[in-house]
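Notes follow the structure.
Of the protein chains in this complex, all but one are displayed in their positions.
Chain IDs A and B follow the sequence of writing; residue 1 opens each chain.
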Amino acid sequence: MSAFFELSGVTKNFGGVTAVDNMTFAIEKGELAGLMGPNGAGKTTIFNLVTGVYPVDGGTITFQGENLARLKTYDIVHKGISRTFQNLRLFQRSSVLENVMTAAQHGIPYSFIEGMTHLGRWRGKESDIKKKSMDLLERVELADRAHQAAGTLPYGHQRRLEIARALALDPELLLLDEPAAGMNAEEVISLNVLIRDLHRDFSLTILVIEHHMDLIMEICPHIVCMNFGAKIAEGTPDEIQNHPEVLKAYLGEEDDDE
Amino acid sequence: MSGYAEGIIVLLCINAIAAMGVSLLTGFTGIFSLGHAAYMALGAYTSAILTVKYGLHFLPAIILGAGVAVAVAYFIGVPTLKLMGDYYAIASIGLGEAIRLILENWQSVTRGARGYPGIDAYTTLPVALAFLVVLAIFMFNIINSRFGRACKACRDDHVAASLLGFNTARIRVTSLMISAFYCGVAGALLGGFLSFIQPVMFDMMKSTELTSVVVFGGLGSMSGCILGTAVITLVTELFRPISQYRMLIYGAVLVIIMVLRPEGIMGNREFVSWIKDPLGRRSK
Partner (left out) sequence: MATLIQQIINGLSLGSVYALIAVGYSLVYSVLLFSNFAHGGFLVIGGYICYASLRTLEMGIWTAGVLSIVGAGVAAILTERLAYRPIRERTNVTLYLLIASMGMSIVIENIFVIVAGGRFRALPAVIPTSPVDFFGLATTSAFDLLSLAAAVIFLWGLQLFLSKTRWGLAIRAAAYDLRIAGLMGVNVNRLISIVFFVAGALAAVGGIFLSVRYTLYPQLGAITIKAFVAAVIGGLGSLPGAVVGSLILGLAEMLTAGFISSQMRDLVVFSLLVATLLVKPAGLFGKSVSEKV
C-alpha cells in the first residue's frame, strides 16, 4: 500500500547547484510531520516542487497514489494540497475577509452568468462563501479584523491569515512554510496550539517547514531533517535531537534565536 | 434638452462603456493594454457593414460586432497572456496597428481611410443610456462575484493565485474577452451615433484616452472609471479650442497620477463605500 504522500528519489538542480538531492520520505494520512534543516537546506524548494512551481529533475512525488509530476500548480491545489509561504503572499490591498473568500470560493462554485446577473444561486453561494470564510477567521482569531486591509495587519496576524486562507481550500495535505518566522516566543506557543488544534479539528495531514526548534520539536512526532538538499536524519524528536549529523549541521547555530 | 447636451451624454455613455472594459482588464486584472481602440474599431466596422450593407437590425449588429472583437481578443490573448511580462502590452500595440492597416487597405470592405459613411443613426439617447445601465450593472456584478476576486488575485500576486488554485492564464484571457466585448459595443454605438466611422478614430490616441480615464478614476474602482469618463469627456468638450494640447494633457495626467497618486481619484474603492465610510477605516 502506497503512502499518503511520498517523495521518492526527488532531485532538483538549478544551474550547477543541487538544491534537492535524492530526497525520499513518506508521510501517512493524518500525520503532523516536520521538515527541518538549516537555512538554504532546500526545504522550501521541496514545497515548490510538490506544488508544481518548479519541475523535478528526477524522482517522483506521489499524493494519494497519484504522481504529481505533470500537473499544473492549480491542478495540484484541486487535488487537495495547499500551502502557506515563507515570505507571505497575501493580497495586501484586499481585506482580510476577501483574502479568505478568494480561496474559499473554489469549493462553492456558481456559474459566470449567475455572477454577472446576481441571480440564481449567486446570493446563496456568496453568503456560504462569506460564512465559511468568517468561520475560518474566527478559528484563527481574526474575525474582528475582517474588513481591514490585509497589508495593515501586524506580522503575526498576517501569518495566521495565510493559514486561514490555505485552509479555505479544504486541503487534505497542508504545507506550512516557516509559519513561525519572525514570531516571538509567546507567539510561537500560541501558534503551536493553533496548529495542533487545526490538525485535530480538520483531520488534516500537515507538513511543517521550520527551523524554529521550539515549534517543530514540540508538535511534530515525525521529523525529517535535511541539509544541502539531502536527508540527513528522520525520526522522532528525541532521535533527531541526539543525531550526530543533525548536531553537526546545526553546530554553531544553537544560540540562534531566528 | 438641447441636441448638443444630448450628444455629450451619448458620447459619455459610449466612452463609459469602453472605459469599463478597460478598467476590468487593467484596473482589476492588472494587464496593461495599449490597443483597446482596436476592439472598438472591430465592433464599429462590423456593425456598420452589417447594418448598411446587409440591412441587419442594429441590436443584433451591435452584439455581432462585439462578438468579432471578442473572437480577435481570444486569438491574441491566448498566446500572450499566459506569459508574464509585458508581452500583451506590446502585442496590443501591434494589434492596434495591424487593425488600422487592414481597415485602411481592405478598401472593398471597409472603404479605406476615407471612412465608412451612411450608418443609420441608431444610437439615440435612450439606446445609449439603456446599454450603459445594463452593461454597468453586469460589470459591477462581475466585480462583486467570484470572477472579480479571481481577477484581483491574478493582479495582486499571480504566483499566489495559481497556488490557490486559479488558472491565471484562463482568467486573464476571459477578462480580456469581456473587456473586448465592452469596447466592441462602444465602437458599434459610436458608429450609430456619428453615422460615419474612420480608421483614424480608433488610433493610439483613443486607446490612450481610454487608459487615461481608467487611471485617473482609479485602478481597481469601477465607479471611479465612470467618474473619470465623465470628467474627461466634459473637459475635452470644454477645452475643444485647445485640442492640440489634449494629448499632451492626457500624457501628463498619466505620469502625474502614477507618480503622485497611483490609486487615482477613487483609489480601489467604489463610490458606495466612500459614502458609507469617508475616512477609509474599513478597507473595502
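Basically, contacts are C-beta pairs under 8 Å (C-beta built on N, C-alpha and C of every residue); 3 or more make two chains touch, one makes a residue touch a chain.
Nothing here was measured: the structure is a model prediction, and the numbers come from that model.
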item	value
Contacting the left-out chain in the complete assembly, out of B:Ile9, B:Leu56, B:Ala89 or B:Leu125	B:Ala89
Contact residue for the chain not shown (choose from A:Phe25, A:Phe63 or A:Phe85)	A:Phe85
Chain not shown, touching residues in subunit B	26, 30, 32, 34, 79-80, 82-87, 89-91, 93-95, 97-98, 101, 105, 159, 163, 204, 208, 211, 215, 219, 244-245, 247-248, 250-256, 258-259, 262
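The definition used in the following text is that only the chains that are shown with their structure count from here on.
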item	value
Complex contact set, residues of subunit B against subunit A	138, 141-142, 144-150, 152-153, 156-157, 159-160, 162-168, 220, 268, 282-284
Subunit A residues touching subunit B - in the complex, by the definition given at the top	51, 53, 72-74, 77-78, 82-83, 85, 89-95, 98, 101-103, 105-106, 109-110, 112, 114-118, 122, 126, 129, 147-150, 152, 165, 169
